[in-house]
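All protein chains of the complex are present and in place, except for one that has been dropped.
Order as written gives the chain letters A, B and C; numbering starts at 1 within each chain.
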Amino acid sequence: ATGCSSGGGDSTDGGDSDNLAITFLPKNLGNAYFDTSDKGGEKAIGEFGGTYAEVGPSEATPDAQVSYINTLTQQGVGAIVVSANDPKAIGGALNEARDAGVKVVTYDSDTDTEYRDVFINQADSAGIAKVQVDLIAEQIGDAGEIAILSASANATNQNAWIELMKSDIADNHPNITVVETVYGDDDDQTSFDKTAALLQTHPNLKGIVSPTTVGIAAAARYLQTSEYKGKVALTGLGTPNQMRDYVTDGTVTAFALWNPADLGYLAAYAAKALIEGDITGAESDTFEAGDLGTYTVGADGVVLLGDPYEFNKDNIADFDF
Amino acid sequence: MSISPGTAGPAALELRGVAKSFGAVVALQDANLTVQLNSIHALVGENGAGKSTLVKIIAGLYQRDAGDFLLRGETVNFKSTAESKASGIAVIYQEPTLFPDLSVTENIFMGRQPTNRFGRIDRKAMRAEVEELFGRLAVRIDPDRPAEGLSIADQQIIEIAKAISLDARVLIMDEPTAALSGVEVERLFAVARSLRDEGRALVFISHRFDEVFALCDMITVMRDGEYISTDSIEDTSVAEIVRRMVGRDVTELFPKTVAPIGDVVLEVSGLSVAGLFHDISFSVRAGEIVGLAGLVGAGRSEVARAVFGIDRYDRGSVSISGTRVPRRNPVAAMNLGLALVPEDRRKQGLVVDSTVARNTTMAIQRSLVQSGLLTSTAENAAARIWASRLEVKTNALDAIVGTLSGGNQQKVVLAKWLATNPRVLIIDEPTRGIDVGTKAEVHRLLSELAGQGLAILMISSELPEVLGMADRVLVMREGRITAEISRADATSETVMYAATHASETHS
Amino acid sequence: MSTLTVKPAPNVVLHGLGVFLRARETSILLALLLVIVVTTIKNPNFLFSSDGFRDLLLTPSILILVAVGQAIVIITRSVDLSVGSTLGLTAYLTGRLFLDVPGIPIIVVFLAGIAFGAVLGLINGALVAFAKVPALVITLGTLYAYRGVNVLWAGSDRINASDMPKNFLALGTTEYLSIPLLTIIALIVLIAAGWYMRNTRGGREFYAIGSEPAAAELYGLKVTKRILVAFIACGALTGLAGVLYAARYGTINSQAGSGLELDAVAAAVIGGVAIFGGSGTVWGAAIGAVLLLTINRALPILGVQDFWQRAVVGALIIGAIVLDRLLALRQSRKLLESRDDSND
């Protein structure tokens, strides 16, 4: 670790102490997943005595995020922790922020590497894709038609996972075919209606994978009261609180997720480390992340949180987020 | 309740000293009207005398600024038409006011449809009542058709049926016969008389004195918003009434000067539009004033609109000094020297919410552009010339035209078109709603313009105006030109005959 | 029947025309049937699976309620652009009631939602009727304001299915005789509104006001009151839709129902309600709503990528109003020409 006053963040109002004002900018507000992750961030910032804030648009579009990034630049915050709605579109605004001395941490959904200092990866894409493919393969007996219910068509992380899932299936599960990918826009109603459409369009559908928390919950709600309950398998990425009912009543057997609170927590500590100059985002920099221990920055400034966790009937009662 | 008209006792309706202004326009100054039960009371006066305004005050549509309004001896202050209706007053307005999307039957019963126990409209009962009503009035209109597309005359008939079906104690009819033919008028009169004999009070407004004298018991004359006189119909004469209405000798109003008549300028031939008018052909020469007479709804304004290019036409042609005027292109018509002063001044002639300067220069804007820009300075300069030439009464050129008096508004319209230096002027109802003094001024102006070689086509529903001004009179009825009468032969009788009876000679 | 004076000739023509006009709703219905038939041929599950049949009825139910309200407002020559925000607020209110008043009876929640919607409608109506300003501007303003209040109230909170009682959520999917409850509610409302608009004085006055406001004033119709009633009805129906939205979707955030205003106006317009008032029926609006959402579901099955759905909807709206206009032009030309016939 290097000295703590060498950081570039001598903002107008920071004086000589480091500016630990850290603002979370999720894809959109009113999203349970980000509510949880940002609470994790708040907890971390509370621990090290910074200033926590959360701002964000009501709809998950990159142009709306740009306005917020601009405002944060004007305010001269210490760091922005952002989940990108587009890998490129918000890049310019982020670079302007960095030019003004603001540190940029991406979490959950990354931008291109040149626009941020570090990316906190919830789980590496291959791992996320693999756990979902394994779950669905197990639930449908490794054969049959499946469909994917994703978030918005431009979501960086979802698209990456879907590509990896498809190649994993092609390589390792020859009897499974992905018949369609639909987009619920991380909107409950749209996801719900899209699930209904999927089931009708593909009468032989055996399973649905929804790599987004909004999508899987909406799909489960549809399945729960439909004739397909128990016949069409559903898995993907969800939060235990949203999925608890469906797992208990058998609509869903198992799903996966990392702990979003930990993700936010780690992102906040990474931001602190950047502000204080402990890390610059270069490979093999290391920093302390409170309860989570020590983390090392990997290639391209990526910090990996860990492997995703599998939730099922037996363990879901142990979680509350 | 006494049976003979004009007996003492509270009048059915009494207005005293009523005044009403619209901004700067004084519509009523000191209006009086006393109508007894059991009588038909005529209300006459020139255009703009304030008759319709008085009617609207009685109907509760306008609130009076001053004066007393008594119904059966008690003061009333209607805030809405619903209140007057509830007090037993039915009104036929001068302009038909129907709901175009609804059926004829619904129009007649709107707001008071017969209903059954559950509040459901009893369509059968409604239908039966309409048939009974139409039978009584001998109306031949499909009760189920929408009101949209009905002719003015049919609309008026529906208004009459509506008012009669109200079973009101007081029935007010504002020019109900203006669009009707002789048979329909007779039928209306029969119904009116029977209503009177049932003990009701009726007010009848009309510009046709034969009708007034045939139908009414009493007659009240108004002039310029003021009460002039009330007489029993037997005690007076047409000549006397006209003298009171106008306030001076009638012939003075039309200082017609004979101008030398030149070549044909406007030539219209075979103009037709399905449903509106057919095979209209006529010509107007330089220096000539051609009058176009006929009943309201004869289609005269439609012809003018088609000639000027506002509306399309199916067949025929229009040319000015031999050059064809393209269809549906008012700008081309203007460029060829055609000008149209339309009949509805407030809707068509003027942008009433705009200024005097803008309105005056509206048709000549293009010529006011200097180095690409049109400035208020240029507009004001041009407007000033024309305002003073026509002696428009306004204090500033940025006054909103809608605030001027009717006569001055008409002068602004005239100014707008004279500014284009036209060769043909079509002027539709040149003096409608204009006060007596201005009227004479407009007539003098028209004569003067004709004297300078302008060809003028004057559409007018006022017979004296046509007779006084025109060198030649064309008469239209039901969309056809039924007569062409020279100045020498033109009398009220010849023109009215052509306007009302020509269809018999046709078929 | 010696008093029968109606001329037979134009009557036949006009009667035929009348039937043709009434077919305005019929033609939309035919279009709907066509969509269903074609899609079902392509994929029988669209209609013949129990979910398929259920969704056919269930999906449009909420929009039907809003479209009926919107149709009433449009018929009176106004428009309510705030319905999406109103629905969002009432849906959120529904969730909050369950959260904040444990054990609250479901019927009370329904009444509260309807009443709240009615109040929001009243605000619109009062501004339009008393200030005599165009509904378009007012409801554009309240679209923003109501949504803002919703976001201020909800923040980034989200109401989840688990926050609401099971038996309430069940209302969103329950069926009687394989007809979903939501559809039954929508149908009852539709029948009631359709009956009212056609058969009562009040209903006809809506048409009269929309057809010619100046004439309505001359008639002494209570224009102000009617406009208020139209907006309150629209608000109340949207409020009911908001409660049902909560039951059906289970998750409510501050953005629930955004963009619904255009769908509702589109449904009415497709269903033959003239945008400047005076004509059209709530039936048409309801069929328009069903057509709109059924096409949305049918397109993917017909092999059209769902990205193109909105384009199809747009084309549909334009097609509907152009057709309407052509029919109206034809009618007025016929009426004009019939005058020539009767004159000669």
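In the analysis below, contacts are C-beta pairs under 8 Å (C-beta built on N, C-alpha and C of every residue); 3 or more make two chains touch, one makes a residue touch a chain.
Please note the rule applied: contacts and distances are computed from a predicted model.
Per the UniProt record, the absent chain's protein name among "NADH-quinone oxidoreductase subunit K", "Autoinducer 2 import system permease protein LsrD", "Acyl-CoA/acyl-ACP dehydrogenase" or "4Fe-4S ferredoxin" is "Autoinducer 2 import system permease protein LsrD".
The chain we do not see here touches A, B, C in the full complex.
When the whole complex is considered, the residue among B:T230, B:S447, B:S461 or B:T500 that touches the unshown chain is B:T230. One of B:L350, B:L454, B:A470 or B:A498 touches the chain omitted from the figure, and that residue is B:L350. From the options C:I36, C:L187, C:V312 or C:L327, the residue with contact to the chain not on display is C:V312. Listed by residue number, the positions of subunit B touching the unshown chain are 6, 16-17, 19, 30, 32-34, 63-68, 77, 220, 227, 229-230, 308, 310, 330-331, 334, 340, 342, 347-354, 357-358, 362-363, 365-366, 369, 372-376, 380, 383-384, 387-388, 391-399, 416. Seen across the whole complex, the unshown chain contacts subunit A at 13, 53, 55, 57-59, 61-63, 66-68, 70-71, 73-76, 86-92, 153-154, 159, 181, 183.
Take subunit C: the residues that touch the chain left off the picture are 79, 127, 131-134, 136-138, 140-149, 151-152, 155, 254, 259, 262, 265-266, 269, 275-276, 305, 307-315, 317-318, 321-322, 325.
Just so we're on the same page, only the chains that are shown with their structure count from here on.
Put simply, the C-alpha centre of subunit B and that of subunit C have 43 angstrom between them.
Chain geometry summary: the mean Cα position of subunit A and that of subunit C are 39 Å apart. The distance from the centre of subunit A to the centre of subunit B, with each centre set as the mean of the Cα atoms, comes to 75 Å. Multi-chain contact residues of subunit A (touching two or more other chains): none found. Interface of subunit A with subunit C (complex): residues 29-32, 35, 54, 56, 58-59, 153, 182-183, 187-189, 192-194, 196-197, 199-201, 203, 214, 217-218, 221, 225-228, 241-242, 244-245. Contacts from subunit C toward subunit B in the complex involve residues 3-7, 10-11, 14-15, 18, 199-201, 204-205, 207-208, 210-212, 214-222, 274, 278-279, 331-333, 335-337, 339-340, 343-344.
Per the touch definition, subunit C reaches subunit A in the complex via residues 43, 45-46, 49-52, 55, 59, 151, 154-158, 160-162, 170, 172-173, 249-251, 253-256, 296-297, 300-301, 306-307.
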